[in-house]
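Removed from the display is one protein chain of the complex; every other protein chain stays in position.
Order of writing sets the labels: A and B. Residues in every chain begin at 1.
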Amino acid sequence: MFRVIRDLYVNDRRFTFGFTVLVFFVIISFVSLLSPYDMRAWNAVPRYLPPSAKHPLGTNSIGQDIMWQAMVATKNSLLLGAIAAAISRVIAIVVGLLSGYKGGIFDRIVMVMTDSFIILPMFPILILIATILRSSLNMVVLGVVIGLFGWAWDARLFRSQILSLKEREFTRTAVFSGLSTFKIVLTEHLPYVFPLVMATTINNVIWVIGMEVTLSMLGLSNLNTPTIGTMIYWALQYQAIFLEMWNWILTPVTICVVLILGLYMLSTSISEYLDPRTRLQMIRKG
Amino acid sequence: MRKKSMLLMLALSVCLVFSSVLFAAEPPRNETLIVDILTGKVGNPGNFNFWATWVGNDKGLQQLVIDPLWMADYVTGEMINVLAKENPIYNDDLTTMTVKLREGIYWNDGVPFTADDVVYTVELSMETPGFGYHTQFNQDVAKVYKTDDYTVVFELTQPNSRFHYQFLDRWGACRILPKHVFETVEDPLSFQFNPPVGTGPYKLVEYDLGGYWFLYELREDWERTATGMLYGKPAPKYVKFIYVGDASKKAMAMISHELDMADLTPESLEVVLARNEYASGYYKDFPWAELLHPCVTGAAFNTLVPPFDNPEVRWALNLALDAKNLAMTAYNGAVAFAPAYIPALLPYYEHYYERLLPYLEEYTMEIDGEEYKIFNSNLPFEMAEEAKRRGYDVPETEDEIRVMFGYGWWKHSPELAEKLLLKNGFTRGRDGKWLLPDGTPWKIEIVCLTAATNPSFKWAFAIANQWASFGIDCEAIPTEQCQALTESGDYMVVGGQPAAEPFGSGIDLYRGLNVYHSQYWKPLGEKLVGHQSRWVNEEIDYYIEEMEKADYSDPINIDLAIEVAKLLIDGQPGVSVASFPGFMGLDTYYWTNYPTGDNPYAVPWYHWPNLKFVLPFLQPTGR
Partner (left out) sequence: MLKKYYIPRLIQYFTVLFIGLTLVFVIPRLLPSNPVEHQLSRMMSQGQYLDPSAIEAMRETLEQLYGLKGGTFEQYIDYFKRLFTGDLGPSFTQFPTPVMTLIRQSLPWTVGLLFASLSISWIVGTVLGGIRVSFPRSRLARLIELLIMGVRPIPYYIVSLVLLILFAFLWPVFPMSGGYSMGVKVGFNARFILDLLRHAFLPILSMVIIEIGGWFLQMRNVASNIVEEDYVVYAEASGLPKAKIVFMYIMRNAIIPQITGFALNIGFIFGGALITEIVFAYPGMGYLLYSAILSGDYNLIMGINVFSIVGVSTAMLIVDLIYPLLDPRVRYQ
């Protein structure tokens, strides 16, 4: 396994970029636990300072060190994205694949449930939850909630993939060979569907982070915790763009872009590796 | 094929870009005053029937089209006679009110304004459930009739010296509707009243179907309106009310000279001042904001929830605050302190704060047998020093400094706060954070509105920060449900108003203080009617009842209000910080002579109905 990673790292530039970015941000998340400042405090340091040795990214208008804020924000957003994506992927895969393959009444009932989740009015429910939980709305809880909203759509997608795969020759072969449903889905279909899963995961993470930003903008999230969304919110509130405080507004945006780009590169590279045909192509190329 | 489609795209883009030049049809900019809609996008723009209360006032209706009988001006302290010719006349036992109306006023469709309209307004409200004053008038008015075309008599159900307050416009009142329009309507509740027929100097021309802008034009017969008679011809021929978006967009619009008056945040005002040399705040320099607003802001405790039910705890929390730091964090120092639950208004300085100052300076708190004087009357001067240090221009005279910064606030006394808390069973945990008497960590949540420009938000965050550095685990929680939570009592501390808003005209503070009367008190869980803090004190009831018995202009009201203020200070149901600081931006590129700090001749806010009285004084710059 490590050999594979090493090979990919050396040979595939996209993997290099993506992997480096991911590892970098994970390390930052851990370093952020060492932050010398209380993230909720204002005026902990003098305001409006330009970047210097003590404050590598300067300080913002509320008197917070931007670099440490950004680190904690990365940790929180990564945590949120990971939890939400994990929960929604797992549910989506299980529901989509099983339902698509089994068919019949099982499929019908599961589809009714899925469709109900799709049409659920997300906004009122999010506001409801945000109000009830209020201050205990930390990243984990928010991640779970957003995850529960994000699976239905992709479950349908996976299901439709399975529906077409079901009629393929290799499936019939597997059935005739006596493989159980579970094994078929796991060993035959899952690898085929995996690139799609990767793609939807990226979509999902982007959506989750975007949703978090939107919620922060509308004041539905906990504005005291630094996340990419809340950093942007405060920066905009204090007119960072017009006051040309580029260090404040560009930091969270850049983190967001680099993170997602990195994840994207990583996912394309991994899914090309996993798919045997494209893996051959890759080997052929390099 | 490719070339052709490219040419087509090019042509279309050119058309798009230049269509503004070819098709512009807006009224001439130098004859138009463009003003912000404070409350945001209008939900149902075609509906102007705001007696039915579901329609907003400030899209231009109250400011330009509709008139009340009387108007309050909190800058001069006067009660202006608008549709009424003089002050209301009460009989000796306060059961009848007579109103003499101004003559020669016409509705904007040419019909004369008479007493019939006033009588019809009141009677229609009493008949129509759903009209705003329906229940109130049914409760207060026994009979209303006219004795001649310009005199109306109200017979009240019980003695009430303040009945005319219903018609005194202070950002709202019962205004007069046109009888000849409403009597033809089957269902007054669903009537759209489009276009609105009013006695004001402007009439509606056009409005945006999306609810973002409204255009008004000066009436040709403006001399036949109260505004014209009192102040002369309004200068702008057109007034446009437009909501461009949040503070960033308002700043952008003002920089491009597309917005003349707008409500901004301290930061966006800073941006506008930096990029638009014609723009100014209420003050040209520090503190920029209008500090004399008839509204005390700060925070309120939920006094039914422990530990906030203990007045010593509330005092401790007040003393733990550093007023100067609060002002700097929230508003860069642009704050007029108001520690006595009475707004820091020019008229109130004279009647109230001058008298309270000696009392406050002598106010002592006794803890463990020792006495401490806790008022800092030097604060305004400290603020001035701080401002000077930051390089701002501040006035030199004591009076002017007091006008700018108020009369002072409680001393920052964390040691006293500590003593009070320890006395009441609180302890400090191993990490230095405070623990409740039962040993659990003390966590305070301050709920507030989500609009970051609102003092509720600013004070909540500033106060939360200070309490956190004092050692309490404190967080500010902006939530859209803020109102719902305070109404049902499901909160600990709320960023907002420690007292209700008084009129600002005259000396009467009844409206601001009577929310504390115990008849309004409701336990937790029941919907609130009185003050959010649900704090009561029997002695206050006595003084408020005495105020009710007195005539509204009787100077005894001052004495009574001061007693109430003293009781409020003792009880501290909230954190009474300062008057609502208003950061308005004014662009002088097209219009000058706005009411400003240097020239405070009227209420400066464009969303207040007093706007129509400001318009005759504006001067076009000729650009």
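Miscellaneous remarks
By definition in this document, contacts are C-beta pairs under 8 Å (C-beta built on N, C-alpha and C of every residue); 3 or more make two chains touch, one makes a residue touch a chain.
What you see is a predicted model; the values in this text were computed from it and never measured.
Within the set B:Y212, B:F308 or B:W410, the residue that contacts the chain not displayed is B:Y212.
Set against the missing chain, the residues B:T135, B:T427 or B:N599 yield one that touches it, B:T135. The missing chain, though absent from the display, is touched by one residue of B:Y90, B:Y165 or B:W467; that residue is B:Y165. Contact between chain B and the unshown chain involves residues 15-17, 19-20, 23-27, 41, 43-44, 47, 52-57, 129-130, 132-136, 138-139, 165-166, 169-174, 189-190, 206, 208-213, 215, 240, 242-246, 248-249, 252-253, 255-256, 258, 480-481, 483-485, 487-488, 490, 511, 519-520, 527, 529-530. On the side of chain A, the interface with the absent chain consists of residues 103, 108, 111-112, 115-116, 118-121, 123-125, 127-128, 131, 153, 156-157, 160-161, 163-164, 167-168, 192, 195-196, 199, 202-203, 206, 209-210, 213-214, 217-218, 228-229, 232, 236, 241, 253, 256-257, 259-261, 264, 271, 275, 277-278, using the contact rule stated above.
Quick note on the criterion: only the chains that are shown with their structure count from here on.
The centroid of the Cα atoms in chain A and the matching centroid in chain B are 44 Å apart. Considering their complex, residues 247-248, 251, 265, 267-268, 270-271, 274-275, 325, 329, 445, 447, 450, 452, 461-462, 465, 468-469, 475-481 of chain B touch chain A.
By the touch criterion given at the top, residues 38, 40-43, 61, 127, 130-131, 134-135, 218-220, 222-224, 236-239, 241-243 of chain A touch chain B in their complex.
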